[in-house]
Each structure stands twice: as structure tokens, then as C-alpha cells.
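The other protein chains are all here in position, but one chain of the complex has been omitted.
Chain nomenclature is as follows: A, B and C, assigned in order of appearance, with residue numbering initiated at 1 for each chain independently.
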Amino acid sequence: MMQIKITNPFAKFLVRIADSEIILGQRLAEMCSNAPTLEEDIALSNLGLDCFGRGEELMKLVSALENNAFTPDDCVFRRNEREYFCIKLVEQPNNDFAWVVVRQFLHDVYVTEIFKQLATNEHQELAALSQKVLKEIEYSKMHSFDWLVRLGRGTEESKMRTQNALNVMWKYTEELFLFDEIDKTYLSDTDAIAANWNLGVNEMFAAADLERPADKKRHILDFRKGFHSEFLGLILADMQYLPRAYPDAKW
Amino acid sequence: MMQIKITNPFAKFLVRIADSEIILGQRLAEMCSNAPTLEEDIALSNLGLDCFGRGEELMKLVSALENNAFTPDDCVFRRNEREYFCIKLVEQPNNDFAWVVVRQFLHDVYVTEIFKQLATNEHQELAALSQKVLKEIEYSKMHSFDWLVRLGRGTEESKMRTQNALNVMWKYTEELFLFDEIDKTYLSDTDAIAANWNLGVNEMFAAADLERPADKKRHILDFRKGFHSEFLGLILADMQYLPRAYPDAKW
Amino acid sequence: MDKHEVAFNDLIAQDLKIEPRDWMPEKYRKNLIRQVSQHAHSEIIGMQPEGNWLLRAPSLRAKQVLLAKIQDEAGHGLYLYSVAETLGISRQELVQQLHEGKAKYSSIFNYPTLTWADMGAVGWLVDGAAIVNQVSLQRTSYGPYARSMVRICKEESFHQRQGFEIMVQMAKGTPEQKEMAQDALNRFWEPSLMMFGPHDADSAHSSQSMKWKIKRESNDYLRQKFIDRTVPQIEFLGLTVPDANCKWNEETGHYDHSPFNWDEFWNVVEGNGPCNAERLEHHKKAQSDNAWVREAAYAYAQKTDISAVAQ
Partner (left out) sequence: MDKHEVAFNDLIAQDLKIEPRDWMPEKYRKNLIRQVSQHAHSEIIGMQPEGNWLLRAPSLRAKQVLLAKIQDEAGHGLYLYSVAETLGISRQELVQQLHEGKAKYSSIFNYPTLTWADMGAVGWLVDGAAIVNQVSLQRTSYGPYARSMVRICKEESFHQRQGFEIMVQMAKGTPEQKEMAQDALNRFWEPSLMMFGPHDADSAHSSQSMKWKIKRESNDYLRQKFIDRTVPQIEFLGLTVPDANCKWNEETGHYDHSPFNWDEFWNVVEGNGPCNAERLEHHKKAQSDNAWVREAAYAYAQKTDISAVAQ
């Protein structure tokens, strides 16, 4: 059994983002052949491909920072639930299409702010990657924003479903901003992230005629310590099955 | 990687039944905390426990016939899709409660006939086990029969859902009776199985006021050669995750 | 004080049982309904965190043990709902209260089960804490509840042993297994101690419940009993108590412990824990997805009744 422990603080910081993108990619991949229209199927695949792409690039940096003790694939396919550090938001299921776009938008606004700050990071490769990612996310954000407006202002049913998805997933936005020392080391201004995120989502609430759910003090166990919703374990069971079942195989 | 190949013909025969019971158990376990009533939740758990129980006993016989080259757990948790030999019927999902009871009933009537013939098998242990199993199955069959009558004669909706589940799953009944040389070696009268099964299901159709779907010539690839529906692979991914992920661990 | 109340107080004073046919103060009835229904709902909602690992149980034995355990919990829930029914409330009403957030269940079930070791920790710690409480409730003043506790305790202690067995297997297993075992202990230790409820001084219902002998021992007493029993088991497992202040105190004859995070406790009780929304939603969905089945069963029963009359 290969044991993958990430110890370098910069790698710890990056793997949080990498894991989040890969798990979101996995959720988007689930939508393949299940979208409302063929055009949307193609659009969601695009978003998924972008997630996997940047997830992989980030994982290469993580792997390099850990002296290539493991490959990016090892990192994705051989860590267990407690060794994953994705945000819980991206683990949430595709209960209906409203969940898909709400999850995407809340994520997009958040990572926009993260990558904006990383775009000027002194680590050249990371900075370059972040600049590229910002363009992808901008597209994704517009896409999910547009859908939220259409759903929020479409029919009674679409409004109700979208508000419901928001109410449920809102719970997983709090932890995004509970930055720890590691975050604060690599992000230039963590306060700005929360402030800008709030601007971004409030703009959407107004445009889509949706209600901002109440912010509450919660106890949901921090993703930075590898705490997850119960969904993650099930995602990993599928995702990791083959490499786990055939440990000697190359794919 | 442990390779589990079953070569003894008697073991090949038994593993078909064992696999079917275990996969059905897995489907019933999925219903845990999802049944229409608490009483039914308990009843379905009972059926599931019976499936796992007899699956394990049969797997012990398989293991013994293969000179204990592998344990019953190895056999369940370390064979892949193509090495499983369950009937496709039991792989079908719990789309709604009608699927659960239709699948159960079609299965129960079938294995009743199988175990009736095995109850007089010269293999003493198998005969004794079969006699015990027949009592369990009798209970299960009554239970699913009762539900089918209630659903078939309940509301418009329940009738429609039940007939639909029947129409879909009927397709997986044909292969049950395409007995091969191995089956014919260990079953005393394979013709009687099909005949009695037809009597049993026809009785149910009459009692539940449901329509018997048309029998057609089909090409669905025989489970006896390890051909499955796409559902099996996904069932195995969950079921086998832990033993695959931690090959050195004992549980 | 009317004669009914005198008779009731007399029964309580003599440590005799109150039975469904007996007169009882309205507040006693309400208090009991609250407690029994909370207990029943806990059994039912408690099926979910364990159900989460049912399909992934790593051996045939583990799978059967877990499924049988969850089935027992359903059975306990059923039994306890029927105890509540003797107090004049229907199962349907009880479930409605649960769905409306008016009735609570044990807050521990709002924590997620994240690895297989959690199946050990839940059985060993959560069922263990429950038993300590339930043993004391075998002497509760309401007869049907007291008798249900006798039966339930037997099964629960079986569950606890099975949970401990999983912990032994993990703690004595591979390094990864041991790590999972320690991690599960870390996560469930404090929440399971808080299961006994607030400290005696802060416990809203405690004093009246003790007077009526609904409750027989105080929260802190039971909690300490559980700690004193469990710490040696942790040592036996070769694991570390996840509380640096948890040491044997010669003076008190008990293990000390750090102050608990009651903010967290109340936050989770009030619905803001890791899985509160998911647990309730799961239960509601199972009910609503299957509404058509219950309607069909009802319709069939009506039809067959009518034809019975017609014959």
C-alpha cells in the first residue's frame, strides 16, 4: 500500500484546490448524457474538462513540491476520504439541474478570487496557470450566472427548485472563508476573497430574483482537515475502483 | 493481484447461485432506511440477511471444492465483473418499490425450484442447506406475492408502476432457463424448473391482476458466461472498494 | 391536589410503575412523549450514518453484522413508537413532529461517518453511551418504557461488543487501519460524551424528570460512569484518548476531562451540524417517494373490506 502524505505547506495549500477541481469534474462528468439539452451537455462536458485539466496541472505542482514521491495519478486515485482536501460544496450531488448550476456558480465566484491572487504569485508556473484558469472560470461563471437568471426568473417551479438548491448548498459556503495559516501564507489578501465573493453572489441574487439564505454560525467540520460530507466516500469508490483493484496495472 | 478462477464444475454451478444471492442482498441492503414503512424496512433487511447468509454458505462450499485456494470473502470481494456469474435479474436497480418486489418475486419463484432439486442432492451439506433455504424463500415469496397483489389491485398508479417494473424485468427471466451442461449435471430436472416457474408466476398474475409480458426471442448474453448488465460493475465498485483499496488488511 | 394526583405521587414514591391505564399529570405525559419520541427518532435517524457503509462493508460477516444491527435499530424505533402510542400520540404525528423540526433526535447522528472505522466507533462509543443511559432507564417510572429498555439494552450491548470488535480489528491491523481507528476515536470521543446532555446545572428538563423518576441518574453522573469505563478500553486498544487532560484522578476516583465544546453541541442540536439537513431530507424523501405504496396498501385494504361486507 502506497501511503501518500502531503507535508510541504505549499503543496498542502495547492492540493485543496486541486482536489476541489477534480471532485467537481467528477460531478460534472456524471451529467454526461443527462443534461437538459444537447448544447448544455456539451457545455457541461467543457466545464468538466476544464476542472480535470487544471486539477491535473495543480497536482503536478503538488507532486513536484513533494519531490515526486508520487505521481498526480497516485495522488488522485490512491488517497482515501480523510486524505482528500476538497471543499464540501463540490461533493454535493446533481439532485437536479438547479443543483448543478448553483454549485457551479458558488464555486466559480470563489475560485475566481483565489486564482486572481495566485495569478501574481511568485511561483511562475502557478501564476501562468492561474492566468489561464481565470479565463476558463470567467466563461463558466457567465454560463452558470445566465442559467441562474433564467431559472430564477423562469417558472414558479424553476424558481422554487433553484432557491431550494441554494438553501441547501449555502451551508457549505461558510467554510470557504475560514482561512487558516496555510491559506494566509499563499493568498495575498484573504479578507478580499470573502468581500468579493459576497459582492459576486449578491449581484446574482439581484439579477436572478433569488433570496440570499441566512448566514448562520455552523459546525460543519473544516475541509482543510480532511472532513467531508458522506458523498465523498462514494465518489471515491467509483473513481478509484480500477487503480485500487489492479494496483500493478498502468493505464 | 490474487487471481480467482473457478474450475471445478460443481463449484461453477454453485457460484452462480451464490453470486446471485449476494448481489440481490446488496440491492436489498440499498433499501435500508428507504422502505415505505418501518415494518417493511425490517422485512427487507430480513430478506437481505437471508441472501447474504445463504450466499456465504454456498461460497464456503465453492471454496472447499476449489481446495480452499481462496476464502469466501476473496471470492466475493476480489473477482471482477466478468468473473461474476449472477443472474442479471438481481442486478436490476431499486427504481421504485415495485421494482424491489417484482425482482424479489421473480427471483423467489426461480430459486425455490432450484433449491427444491438441490434439497435431495447427494452432497449432504448442500442438501441440508437447501432445505433450510427453502423455508426462508417460502417466507420471502409470500411476502413479495402479498405486495404484488396489493400493488396490482391497489391504485391506478401502483398498478401502472408494477406492470412497468414487470415489463422491464421480464427481459431478464429468459436466460434463467437456458440451462447448460453444468446446470443439467447438478439439477435433476431442468424442464420442471421452467414449468413450475411458469405456474408460479401465472398464479401471481391472476391474483394481482397484472398482465404477463410477452415472451420473445432475445439476445441478452448468458450470465453463465459472465455477461452482465452495466449495473453489476457499479455494484462491485462500492462493494469491493475497501478490500481492493487495502489489500493487506483483515476485516 | 386531587385523588388522582395523590395516587400517582404515591406510585412514584413507592418506586412502582405508571401504566398506560393510570391517571398521570399532563406534564408527565408530555415530558415522557418528548423523551420517548426523541429516543425513537434517534434509533430511526441513527440507521443512516451506519447505512452509509452498508454497501461498502468489507467482508460478508461485517456486512451481515451491520445490516442486522441497523435492522435492530429499526426494531427499537418501532418498539419505542409503540411505547409513545400508549401515551396517546400516533406514529404519524410523531414523524410529522420530526419532519417539522419540533422533535429532536440524538445530535450525534448529525456527524458523518467518514471511514469504515466509524462503524466501530459508533457501535463502541455511541451505543456504549446510549447503554449507560438506557440501563438507568430500566428503572424509569413509566412501565412500558422501562420494559422496552430491558429488551433494547440486551441488543444494544451486543451492538457495542460488535463495535468494539471492529475497533480491535482496526487498531491491531495494518498501520492504515490503526490510523483510521484513532481518527474515528478522535472524531467521536467528545460528541459521544456530550450525548449525555448538558451539565446537570444547565439541564432544562432534568430536575422535574428526576422528581417523576422518568430520569433516574443525572447527566454528569452517567457521563462520568461512561468515561471511567471507556478509558481503559482505549488503552487496551493501544489508542490515545483524544484529550490531554484525561487522566486518572486519585482523589475523585474518576478520570478527569477537559471542558466540552458546548457551543458546538448546541449549534448541532439547533440544526447547524454537519449532516442535520441531509438526515432529515433522507427521511422525508423515503416517506414521500413511497407515498404511492402506502396509498396502494390502503386502497387495497379498503377494497377487500368492502368485498368482505358484500359477501
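Following the convention adopted for this analysis, contacts are C-beta pairs under 8 Å (C-beta built on N, C-alpha and C of every residue); 3 or more make two chains touch, one makes a residue touch a chain.
None of the values given here were measured: they were computed from a predicted structure.
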| item | value |
| --- | --- |
| Interface partners of the hidden chain - shown chains only, full complex considered | A, B |
| Selected from A:Leu61, A:Cys86, A:Val102 or A:Leu151 as touching the chain missing from the view | A:Leu151 |
| Where the missing chain touches subunit B, by residue | 1, 3, 80-82, 168, 171, 216-221, 227-230, 233, 237 |
| Positions on subunit A contacted by the hidden chain, ascending | 22, 25-26, 29-30, 32-39, 41-42, 45-46, 48-49, 52-53, 55-56, 59, 72-73, 76-77, 96-97, 149-151, 153-155, 157-158, 161, 238-239, 241-243, 246, 248-251 |
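Definition applied: only the chains that are shown with their structure count from here on.
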| item | value |
| --- | --- |
| Reference subunit B; chain at largest CA-centroid distance | A |
| Distance from subunit C to subunit A - Cα centre to Cα centre, in angstrom | 36 |
| Whole-Å gap between the CA centroids of subunit A and subunit B | 40 |
| Sites on subunit C at which at least two other chains make contact | 56, 174, 176 |
| Numbers and ranges of subunit B residues touching at least 2 other chains | 238, 241, 246, 248 |
